[in-house]
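The complex appears here minus one protein chain, its other protein chains still in place.
Chain lettering (A and B) follows the sequence in which the chains are written, and residue indices restart at 1 in each chain.
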Amino acid sequence: MSQIHVTTTINGDTTEYLCNPEDTLLDVLRDTLRMTGTKEGCGTGDCGACSVTVDGRLVCSCLMLGAEAEGKSVETIEGMADGEELHPLQTKFLEHAALQCGICTPGFLVAAKSLLERNPDPTEEETRYWLAGNLCRCTGYDKIIRAVLDTAAEMRQEKSNAA
Amino acid sequence: MRYEAPETTADAVALLTGEQGIARVLAGGTDLLVQLKSGRLEPDLVVDVKKIDAMRSITAEDGGFRIGAGVSSAEMSEHDGLCAMWPGVVEAAALIGSTQVQGRATMVGNLCNASPAADSVPAMVAAGATIRIVGPNGSRDIPVENLNSGPGKTTLAKGELVESVYLPARPAGSSDAYLRFIPRTEMDIAVVGVGVSLTLDGSGTCTAARVGLGAVAPTVLLVEDAAKALIGTKCDEAALDAAAAACSAAANPIDDKRGTVDYRIKVAGVLTRRAAAIARDRAEANA
Partner (left out) sequence: MPLDSDQDTKPRTSFKYVGTRPIRPDGLEKVTGKAKFGADTFATGMLHGLILRSPHAHARIKSIDTSKAAALPGVKAVVTADDFKIEQEPGEMANVRANIMARGKVLYDGHAVAAVAAVSKSVARAALKLIKVDYEVLPHVTDVDEAMADDAPLLHEGMITEGVEPAPTKPSNIATRYEFGHGDVDAGFAKADVIVEREFKTAATHQGYIEPHACLANLSSDGSGDIWVCTQGHFMIRDSVCSLLGIDFSKVRVQSSEIGGGFGGKTTVFIEPVAAALSIKSGHPVKIVMSREEVFRATGPTASSSSRIKIGATKDGRIVAADGLFKYQGGAFPGSPVEFGAMAAFACYDLENVRAVGYDVVTNRPKQAAYRAPGAPMACYAVDNVIQELADKLGMDGIDFRLKNAADAGTKSSYGPVYPAIGLKTTLEAAKKHPHYSAPIGANQGRGVACGFWFNFGGQTSVSLNISPDGTVNLTTGTPDIGGSRSSYCLMAAEELGIPYEHVRASIVDTGVIGYNDVTDGSRVTFAGGLATINAARNAIKEMCSRAAQMWGIDVEAVKWEDGYAKPSGANAGDHEPLSLAQIAADAPNTGGPIAGHVECNADGAGVSFATHICDVEVDRETGRTSIKRYTVLQDAGKAVHPSYVEGQYQGGAVQGIGWALNEEYIYNDKGLLDNAGFLDYRIPVASDLPMIDTQILEIPNPGHPYGVRGVGETSIVPPLAAVSIAVSKAVGVQLSELPISPPKLLKALS
């Protein structure tokens, strides 16, 4: 069994790796590239802790083979902050205490960022349904939803200030 | 396990035909990778079809739409023309799993996985969709409801794969709807799924109907008695009740961790009534 050579882009950086055919993108991110910000909660696409975006599309990295990332652009939690500047979602999560143990947090942040890129003004219901694939066992989701809605409002305000 | 990503359908067919061991097609991967992880399936060859152009597009064709086997349900939701013509099929595909799953999952994969509870299939059956199968002996088109023979079993011959799904053109006054029952609000496998597609004439009378019923038999059922109960009526309460009763009668479910026989039979009727009402209301708006 020989390994596959993959060239891809991760958080804007060209990245090359070797992987087994059966390795998932999650396996590659965590075990090969040691980017452990993306988490494995179930390995079967039921919990969203492994969320990343691929070519701008929100996906579970446990449901993609490492080989499928060839030529794609992958964004993970590690690429969300810009140097020392946090993304507004990251700041709001901290302010709203929208995390307790924090294991689901990277997945939620990646998923929420994807939501706000598509829909800058989601309702509470739209937000909850978009994030239904991200399981949290600590918070009961309340403060997470508040943080996302508050971020959306702030980002809309900044956009209209800048306009 | 070997991984191949051919760039043409013909190459994909050749790979599948030539494989001595177990071969699987990889589109969205949302079923296949779960099966790989569980250890239940150890294919010798995985053929990724997402580099094949024919499989990646939604094209207008003869008034309808041809959807490539590699098109994700998220992409379907973003196609205005498809959403307007076949909202039931789109909403069915958009119910598969989570937002993340919908970013990868495909209707064709959902169909070929051959789970009796697949979400997109009752809506495709109700739509009268056909699939284009390509294999070593050429290509053939068959109705969606004829592909699967039982849980996990398709009738594809060795080397064959499904290249696309075709949703036909619709006359004015037509629409469709899909409803499923799950215990939570998202994320569950359908306990019952119902797709209804119908056409109303100028007077609001139903002139054509198809009803697809899922998760209550080894394969998705086309319930002709339910359609007959709607055709010729104004889809009023009595007609909806009759259609509901027909689906309850057609249901042949099992007891499992998701539902009991009695429960599924009852809810099949409830969802048929509700889905038919939504399809009727949408069709009226399309008159």
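In this text, a residue touches a chain if its C-beta (ideal position, glycine included) is under 8 Å from a C-beta of that chain, and two chains touch if they have at least 3 such contacts.
Here the structure is a predicted model, which means the values were calculated and not measured.
With respect to the full assembly, the chain omitted from this view is in touch with A, B. Contact with the omitted chain, checked across B:11, B:61, B:188 or B:225, is made by B:188.
On the side of chain A, the interface with the absent chain consists of residues 20, 22, 30, 34-44, 46-47, 49, 76-78, 80-81, 86, 90, 93-97, 99-106, 109, 124-125, 127-129, 131-146, using the contact rule stated above. Listed for chain B, the residues touching the missing chain in the whole complex are 38-39, 181, 183-189, 191, 257-260, 262-263, 266-267, 270.
The definition used in the following text is that only the chains that are shown with their structure count from here on.
Residues of chain B touching chain A in their complex: 1-3, 5, 26, 28-30, 33-34, 36-38, 46, 48, 50, 72, 74, 97-101, 103-104, 185-187. For chain A in complex with chain B, the touching residues are 1, 4, 20-22, 24, 43-46, 48, 51, 54, 57-60, 62-65, 67-68, 70, 111, 114, 129-134.
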